[in-house]
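This report concerns only the one structure given below.
Every protein chain except one is present and positioned as in the full complex.
Each chain carries a letter (A and B) given by its place in the written order, and its residues are counted from 1.
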Amino acid sequence: MAVARNYKDYGSALWKRIFLTRESAVFAGLIIVIIVASVSVKHFAAPITMTYLLLDITPILLLALPMTLVIITGEIDLSVASTAALASVTLGTLHQGGMPLEAAALVAIIVGAIAGALNGFLITVVGLPSLAVTIGTLALYRGLAVGLLGTTAVTDFTEFWKDLAKSKIGATAIPSVVILVIVLAIVFAIVLHFTQFGRGIFAIGLSPEAARFSGVHVERTKFILFVLSGGVAALAGIFYTLRFSSARGDNQTGLELAVIAAVLLGGVSIFGGKGALHGVLAGVLLIGTLGSALRLASVTSDVINIITGTLLVASVVSTSVLAWIRSKRSKPGGRKPETVPATKS
Amino acid sequence: MLFQNLTRSSGARRVGAIAALTLSVALVATGCAATDEPGAEGGGDANLAITFVPKNLGNAYFDTSDKGGAEAIEEFGGTYDEQAPAEGTPDGQVSFINTLTQQGVGGLAVSANDPTAICDALNEAREANVKVVTFDSDTDPECRDIFINQATGEGIAKIQVDLIAEQIGDEGQIAILSATANATNQNAWIELMKADLEANHPNIELVDVVYGDDDDQTSFDKTAALLQTYPELKGIVSPTTVGIAAAARYLQTSDFKGKVALTGLGTPNQMRDYVTDGTVTAFALWNPADLGYLAAYAAKALIEGEITGAEGDEFEAGKLGDYTVGENGTVLLGDPYTFNADNIADFDF
Partner (left out) sequence: MTTLTTSTTDSFGTRVLHGLGGFAKARETGILLAFVLVVAAATIKNPNFLFSADGFRDLLLTPSILLLVAVGQAVVIITRNVDLSVGSTLGLTAYMTGRLFIDFPGIPIIVVFVAGILFGGLLGLVNGALVAFAKVPALVITLGTLYIYRGINVAWTGSDRINASDMPKDFLGLGTAQILYIPVLTIIALIVLIAAGWYMRNQRGGRELYAIGSDPGAAQLYGLKVTQRVLVAFVVCGALAGLAGVLYAARYGTINSQAGSGFELEAVGAAVIGGVAIFGGSGTVWGAAIGAFLLFTINRALPILGVQDFWQRAVVGALIIGAIVLDRLLALRQTRKLVEARDND
């Protein structure tokens, strides 16, 4: 007869569960980078650095939020940067044609949502693999963006909105757009970690079949996620356009790589089913801070790209290696508890 | 078991989330409370750290101009640096300008990819007491202190139109191979060329303007496409050194060599081969090194407070002599110069 054992014997200590997670490692890395940079890089510890840093990473942060959810379900969306560019071009073209900026922005967000819906349709209804679809839409949306404007850029936007994009909160160095990002991040975090919908997302990532049999609407969930991805990408595109006052088909080329790198660095598993939003936030901040510090130290952007690429590869390989080590360490039948009660009942 | 996993992970997750929030607040607090290191060493001694920000890297024209700037900076004891994006996009220059503002340089010499896109970044730089000189390609006058123009726009446009008209017998179809679609100087010159053609050369038809993006491969492919799309084409004008070099290279190995005229703005070193073997008869330019040299001296004069960029200000520019600031804060370098088989051996840039 089985010996009654306390479930606590199978758990690990609380401090281990907090500080030995992947997300904490990224946070630790972030703190280390900030400290080292503040000490060794001239001008890093100035408020204006934080302003530029936050403005620079806002598009990446915005894109990373829905991307996290998409990757956790086991899919991927490579078309986010192209959707952002398409929204940016829509905004520029409509505004140039005389539409007020607010209305044009609304249309741009709708365009982004439609773009995401097309992705979602092809993936959930037609049943195509998301990698292939989003490679195709990456080209298609970017092509539409470039086609609409050629290689010109619309650079004339209402002063009010341009200033708002770059304005700061009161007298601090923090850009106001951070408020928007934090609100969105909290919403996404709540949805992912504290709602049934979010649990469904994890379930789909771990096993779509099991999720379906458990009552999760797999197709509907994925479709919603891709629409969200497109809409938020449009937001990021609008912000980028207003910040640089340049709506151009070529905007933000290659941004999807930075987003995926940050998401994977933050502990989200590429295979799906695992990940947390605070890790992703730390990942984005880490890559952004590292880039900012290196740029200030006059390191050229190619070296920064090499470092970003290496971080991406290392983070994924390390997860694999750790899993391999763990599988070697665990004995068949699971870990035995520390104290083995010898009595039979 | 399942329930335990949920408790374990959600418990840890909640604590993790709180930790995350605390750390984020800590990060924000660090930034706010950090000692405000002065963005630029203003006041006392002049900060002669001048950085050149050309349109893009890997462009022979800017290599020369920036070298001229470096020479000037060495003469008056400043510090030289060059930063630019790899591709000539409007927003590409912004992050470099931002970084330079943070680093507190004394002056910037910028050749702009777009008249308005970098305005905000430049104005932020000027607020931080960085002097801004534009050269070769201007921005809106409100965003910079002085613009060093290599020659008048009309002069540059006219000389290219005259050259092509001469080479095709003043009649036929021509096309323009430009750089990037937003570049201020390119668009200004193209408009002036169109006006000149309409007024003075009624038998010449401008059929197309294509953009090579100041990228060699793109310009090469666009030339090939032009020649195929317009079989009656008799001449190509390329007011960009990257474009004319790529177009010449394509023409050299094609059937159209000698049948389609090519002119524009090119550097002698890049074009020497093509002039020698007859692919190109003549082209124009000025001395980019002088342009960079003058820009550096103008920056120096601004930093030291000698001039403010107002009309009538005078400053001296080393071996080039004295210069006066004209309308709209513009300083004129000189006149464009024609290169052909007779004189191309005399130059090295």
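Criterion: a contact is a pair of C-beta atoms (placed from the backbone, for glycine too) under 8 Å apart; a residue touches a chain by one contact, two chains touch by 3 or more.
The shown structure was predicted, so the numbers you read here are calculated from the model rather than taken from an experiment.
Undergrad: For the chain omitted from this view, which of the shown chains does it touch?
TA: Per the contact definition above, the missing chain touches A, B.
Undergrad: Could you tell me which of A:Val26, A:Val80, A:Val146 or A:Leu242 touches the chain that is not displayed?
TA: A:Val146
Undergrad: So which of A:Gly127, A:Gly170 or A:Gly215 would be touching the chain we can't see?
TA: If we include the chain that is not displayed, A:Gly127 is the one touching it.
Undergrad: Looking at A:Ser167, A:Thr195, A:Thr310 or A:Ser330, which makes contact with the chain not pictured?
TA: Hidden-chain contact among the options goes to A:Thr310.
Undergrad: For chain B, which residues lie in contact with the unshown chain of the complex?
TA: Contact residues on chain B toward the absent chain are 57-58, 63, 82, 84, 86-87, 215-217, 220-221, 224-225, 227-229, 231, 245-246, 249, 253-256, 270, 273.
Undergrad: When the complex is taken as a whole, what residues of chain A touch the one chain not shown?
TA: 76, 122, 126-129, 131-133, 135-144, 146-147, 150-151, 249, 257, 260-261, 264, 270-271, 300-306, 308-310, 312-313, 316-317, 320-321
Simple rule for what comes next: only the chains that are shown with their structure count from here on.
Undergrad: For chain A and chain B, let me know how many angstrom lie between their CA-based centres, rounded off.
TA: Distance between chain centres, rounded to whole Å: 35 Å.
Undergrad: Mind listing the chain B positions that touch chain A in their complex?
TA: Answer in residue numbers: 4, 8, 10-13, 15-17, 19-20, 23-24, 27-28, 30-32, 34-37, 39, 81, 85-86, 89-91, 94-95, 98-99, 101-104, 114-117, 119-120, 128, 180-182, 211, 213.
Undergrad: Chain B touches which residues of chain A in the complex?
TA: 7, 10-11, 14, 17-18, 21, 23-24, 27, 30-31, 34, 38, 42-43, 45-50, 52, 56, 150-153, 155-156, 162, 166, 172-174, 189, 193, 244-246, 248, 250-251, 276, 278, 281-282, 285, 295-296, 298, 301
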